[in-house]
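Only a single protein chain was left out; the remaining protein chains are all shown in position.
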Amino acid sequence: MTRIDNFKSIIDKYEVVFFDAFGVLKNYGGLLPSIERTFSYLAEQGKEYYIVTNDASRSPVQLAESYTTKGLTAITPDRIISSGMLTKEYLDLKVNDGIVAYLGTPDSAHYIDSSGLHTLPISEVNESNIDRVNALVFLDDEGFDWGRDLNKSVNLMRKRTIPAIVANTDHAYPLTKHDVSIAIGGLASMIEKIVGKEFIRFGKPDSQMFMFAYDLLRERRPISKRDIVMVGDTLQTDILGGNKFGLDTVLVLSGNTQAKDAENRITATGIVPTYICDSAVVEAGGLGF
Amino acid sequence: MTRIDNFKSIIDKYEVVFFDAFGVLKNYGGLLPSIERTFSYLAEQGKEYYIVTNDASRSPVQLAESYTTKGLTAITPDRIISSGMLTKEYLDLKVNDGIVAYLGTPDSAHYIDSSGLHTLPISEVNESNIDRVNALVFLDDEGFDWGRDLNKSVNLMRKRTIPAIVANTDHAYPLTKHDVSIAIGGLASMIEKIVGKEFIRFGKPDSQMFMFAYDLLRERRPISKRDIVMVGDTLQTDILGGNKFGLDTVLVLSGNTQAKDAENRITATGIVPTYICDSAVVEAGGLGF
Amino acid sequence: MTRIDNFKSIIDKYEVVFFDAFGVLKNYGGLLPSIERTFSYLAEQGKEYYIVTNDASRSPVQLAESYTTKGLTAITPDRIISSGMLTKEYLDLKVNDGIVAYLGTPDSAHYIDSSGLHTLPISEVNESNIDRVNALVFLDDEGFDWGRDLNKSVNLMRKRTIPAIVANTDHAYPLTKHDVSIAIGGLASMIEKIVGKEFIRFGKPDSQMFMFAYDLLRERRPISKRDIVMVGDTLQTDILGGNKFGLDTVLVLSGNTQAKDAENRITATGIVPTYICDSAVVEAGGLGF
Partner (left out) sequence: MTRIDNFKSIIDKYEVVFFDAFGVLKNYGGLLPSIERTFSYLAEQGKEYYIVTNDASRSPVQLAESYTTKGLTAITPDRIISSGMLTKEYLDLKVNDGIVAYLGTPDSAHYIDSSGLHTLPISEVNESNIDRVNALVFLDDEGFDWGRDLNKSVNLMRKRTIPAIVANTDHAYPLTKHDVSIAIGGLASMIEKIVGKEFIRFGKPDSQMFMFAYDLLRERRPISKRDIVMVGDTLQTDILGGNKFGLDTVLVLSGNTQAKDAENRITATGIVPTYICDSAVVEAGGLGF
């Protein structure tokens, strides 16, 4: 574990950088100040990058727009790997027909829709269509009535022997500086425990997220895992997942893990990043202008 | 494990009977047909009985009324031991002043209120009063907005180092013949996992429920645990709790555990009742009239 | 939560003191220096006390001897409540005949033996007697071959539908200043998970430990829970259990919880003692001689 002062020196060591999104590139207040410098430097140096994010609330196109409208144009849809994309791949491969019921917003559903299946908000599942529901997907904590629709989800999973897919494994996410919100992953775990069945989860630390990005890279050219580094703010997802996949990892202190706790948490969890760095922002002098 | 044909023969063996409520005396359709015969026989034989129930939604007075209005007058408030009563005792002993925030209906709050503390729905906790909140109590799955108030509960428990008391440990309960509802115990477990703190739970199978009833009995006369039998429909709460407390136990097949599954479930869980009986209804001929 | 300088002031507030043993009265090095002063003061003031300990390795007589031989004569067998005693009560009430197989030393078995059942080391269970084994008891991490006998325990519990009783719920215990040892509670939890059955656990934080001591007290005179204080070094067992039972609690910093971590751990776990005190030793001046 090495303390690094300027994120630039990490970029110099690798061919490809995987970034987590929330807590690394942005937080509840918007983009991290000067994060665009990092992407300028990556472009200048001819390095590749991907955003690897536990987010199934929107499509890559919509996610990319959220950066572009804030002034960061480097993050194009093809650079984004989301747990929602793995969910879509699963539905394409494993659910051939019928209805996919979902918890989430219409935006999240629109994205899954493109796999050709008929999507239906859980609120609209009823006696007349329940026999055609062939999967339940947990996409987002918004867009439905928790009291009514969590109960409907429990009863759907008790009545039908179908896969339940959790497209975002996080249990909570930061809402403001002081408050968090329960995430869809937390709600899904409660329902899984109540119905006693095994749900399918996509999202870091699971390897499938990293493999998806790795496969995209290899379609274009041979690349070794030694040439890739994963940058994240959360030990249990970004760093554990990156380590397990065989990548070097950087813990940044701009999100979930604060400078004062970093060492204690590393010791307590046993999850050790290759490097620690204040943030993923390349310092001003770092561009060599 | 002995199969018993008529519940009457169980009453004959003991001095005191503890009954679970839901699935034993009543279900979603109302009282079990002819269950009043059981209480007539208990009275005739001079046997004592208590209802030992994981229910914190109403006070014993209100719970007793729900039987009386259906025609079963034998279940008076002093015969009811609820997990809500243990919650009240805890607050009396351990929370001396300030506000107790709660999730539940006004009925459930009214009951806790009598311990002299100021109760407040979680929806009304805000910046101006949060510092005076000295406990959070999970009483009922109704009476609040899940989306808003579960998130408020998470943030309250992150900000304040106070006890959270789960007054009903069940994760789900039957709503109709085909549907269940998530119970407050399931919601509380999700929040406990997210905030990472240890919540305090009252309710079967925990011994404190049985001890409360046992203490009431001993206030009047000496009684051995050998003279008490616990009757319930759920292996993991009624039977496990009764066994662990040292009581003989009867599994009835009128609720959660169906006749066709009973043996498999006993083998799978290793929770063995002393007796199995179709229901707690004393058969017609059993009264000896 | 109040910081207390001299343990004497705690004794002054209550009628009865419950002490945890390891980390409070003794540690791997022997008795805490000057701990006898505490018991002199208790005697002088006419206060009662009990040792409430998750220890099933020896009988109260043997446990008391371990204090007497070190010079602390105040801890007589009748003052000791161990999780082993609850195990014995369970066997007395619930297992009527046959063989009780055990993991532990002959000393631990001797103690259970007195309940009239035939005890047998798990190593001696075989085809010819397995059908008469009516309970499996986890007493101590010593006295058996782990590789052979843990596997025998798994297979016994798969073949027989009998209760498994865990007489010590701790997962590890301190062996020296730097090393811990896996405790029988940790081994039992592994086996429980593998066989998928519900084991019965005795030991703090479970209420049954406190109830046992409380019942002994009440046999002699009426006593309120408000007059009892629980003193321990471990938040998850002593303090959580004491709080839940409705007692005031004292966290001492002479064992598992170190002064530098105490506040962080209390905040992280949400388990709040009534008082914090360096140790249970009454300071020299405290005796008023």
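We just call them A, B and C in the order they show up, numbering each chain from 1.
Definition applied: a residue touches a chain if its C-beta (ideal position, glycine included) is under 8 Å from a C-beta of that chain, and two chains touch if they have at least 3 such contacts.
What you see is a predicted model, and the numbers here were worked out from it, not measured in a lab.
Counting contacts over the entire complex, the absent chain touches A, C.
Touch with the chain that is not drawn comes from one residue among C:M190, C:L217 or C:L253, which is C:M190. Touching the missing chain, out of C:T2, C:S34 or C:N155, is residue C:N155.
Summary of contacts with the chain left out: across A:A172, A:L187 or A:L240, the touching residue is A:L240. As for the chain not pictured, it touches chain C at residues 145-147, 150-151, 154-155, 158-159, 171-172, 178-182, 186-187, 189-191, 193-194.
Residues of chain A in touch with the missing chain: 89-90, 93-94, 157, 161-164, 195-200, 206-208, 211, 225-226, 236, 240, 243-247, 266-272.
We take it that only the chains that are shown with their structure count from here on.
Considering every other chain in turn, none proves to be in contact with both chain B and chain C. Counting the residue numbers that touch the partner chain, chain A and chain B have more than half of them in common.
The copies chain A and chain C differ by a rotation of 180 degrees on their C-alpha atoms, rounded to the nearest 5. Chain B and chain C have centres, each the mean of its CA atoms, that are 28 Å apart. We define each chain's centre as the mean of its Cα atoms; on that basis chain A and chain C are separated by 45 Å. Chain A and chain B have CA centres that are 41 Å apart. Shared contact sites, meaning residues of chain C that touch two or more other chains, are absent.
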